[in-house]
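Only one protein chain is missing; all other protein chains are in place.
Let's turn to chain A:
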Amino acid sequence: MSDVPSAIGRVAEPGAPRALPVLDVADIAKTFGGAKALRGVSFSVAPGEVHGLLGKNGSGKSTLVKILAGFHAPDHGGRLAFNGEMVDLPLKPGDFRRLGMSFVHQNLGLVPSLTVLENLRFAHLTTARSGYIDWRAERAAAREALGRFGLSIDTAERVDRLSPVERALLAIVRAFEEIRVACAATGKPGLVLLDEPTPFLPREGVEKLFGLIRSIAATGSSVIFISHDIDEVMTITDRITVLRDGALAGALETAKATHEEVVEMIVGRRIARLGTPGHQAAVAKPAFLRVSGVAGGALAATDLVVGKGEILGVTGLIGSGYEELPYLIFGARPCRAGALDFVDGAHVPLAAMSPKRALDLGLALLPGDRQGASGVDSLPIVDNMFLPDVDRFFRFGLLNRRAMVREAFALGTRYEVRPNDPAMKLSALSGGNAQKVLIARWMNRNPRLLLLDEPTQGVDVGTRVQIFAALRAAAAAGMSVLCASSDAEQLAEICDRVLIFARGRVCAEITGPDLTKDGIAEACYASIDLTGRTAPAAPALAS
């Protein structure tokens, strides 16, 4: 399976390049409290190679990255060699730098309010031994680093004024700079790992980024490129390693592989190509809300219909814009355009939408960021539960605290909050129980449409089941639900219908027998392919 001779005693295939692999891992496994996240993964990266690492959500990619970064300790028995030298596992945080590895994570790790120079020379500026910063030399070094890749970014510019593409390029240049000096000293190649650097970039930006990646590879160092976008991976990589369910699903040489082979390896079985969308499938349930032309963030103008009592899932690959939808409909984020038409005839332009208005219209939003946007940890459960409707308890000039606590206790019992003590702070509850409190908050108001963003993230399995049951019961009673989630399994379990987004547009609709975990995952990958070929005029769902 490896084209590269291994330092760990795997036999090299005949005719393979003779160079020692930069990174060679073997039998890396990781167990989280009984759940196997990785089951003995082996792969190697040759010098000067761009190596794609692919897999669905939960396939073990991020666990592997975190092991390399020294964040997780792998199970006993794994081996790792860097440039032919065995390295003791587990790695300590920061070890990767010493070895000659550096990471660019999706959030890029730049400080927006500081200049390009300060960001680029961050490590050097904060650890310089001399106790004196020679700004002239620093500036020259920064210009040289950028110039090496033909980038003309003003070193005095603040990072938040750069375009998204420039920011990504800057982060990658910085990652390469971190290893360049060490590599020059030892004469051995280094490794830059790019974890989903592209999902929010426009096409031209991706081209620039690829140019940079090729330049890095040309210096003899290697790049690991992690992405969901198979087209991109096919374009830039030399070889591809695919993980599935924590195990190695296979390794491919990019030039000899086809798009379909890669998708098949990721999903685990042959997938039928999706037909061209464009016909709005019949909504089995009577329409409750028609959303037309909603656009904002990464989401392009989108039309969709939510049925009464329907649980509608929206999903897609990262950066496809589906996750914006609940917030845009609720008026929580600025909308470029769009309007809502309710079945009762109410017409609301989204530009005029606000959370207050949304609540008055009978909408409710459970954000994905539980601590930052959904509940206040430092305040009691009862106050969190009744935040949107404290007014209900204000009678005769007094807030009826006893009634609040009594009702919170009853709600807590119904939603099985444990421990059920409304006077306790929200922070005293586990993630799952806190989420129950916040769901109870909205369900208790009997909203006409409940908007959810990753409702079961960081929630234990038992709680998940309870939350699903509550959602189904409410839907059966006529509440509509729109659930944005990257978790195909969850969507398959609760949704009546799932819309797949790609590049900011709805590109497929799944109902009926296709509505399975694998079906959704397949559609996600097939979708990117579809829009990729037909963009920018990809057909949106309705009208």
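Going forward, a residue touches a chain if its C-beta (ideal position, glycine included) is under 8 Å from a C-beta of that chain, and two chains touch if they have at least 3 such contacts; residues count from 1.
Everything below uses one rule, namely that contacts and distances are computed from a predicted model.
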item	value
Per UniProt record, name of the chain withheld from view ["Ribose transport system permease protein", "Acyl-CoA dehydrogenase", "Amino acid/amide ABC transporter membrane protein 2 (HAAT family)" or "Tryptophan synthase alpha chain"]	"Ribose transport system permease protein"
From A:359, A:429, A:471 or A:484, residue that would touch the chain that is not displayed	A:359
Residue, one of A:31, A:163, A:258 or A:427, that touches the chain absent here	A:427
Residue numbers in chain A that touch the chain omitted from display	330, 332, 354-356, 358-360, 365, 367, 369, 372-379, 383, 387-388, 390-391, 393-394, 397-399, 401-402, 406, 409, 419, 421, 423, 427
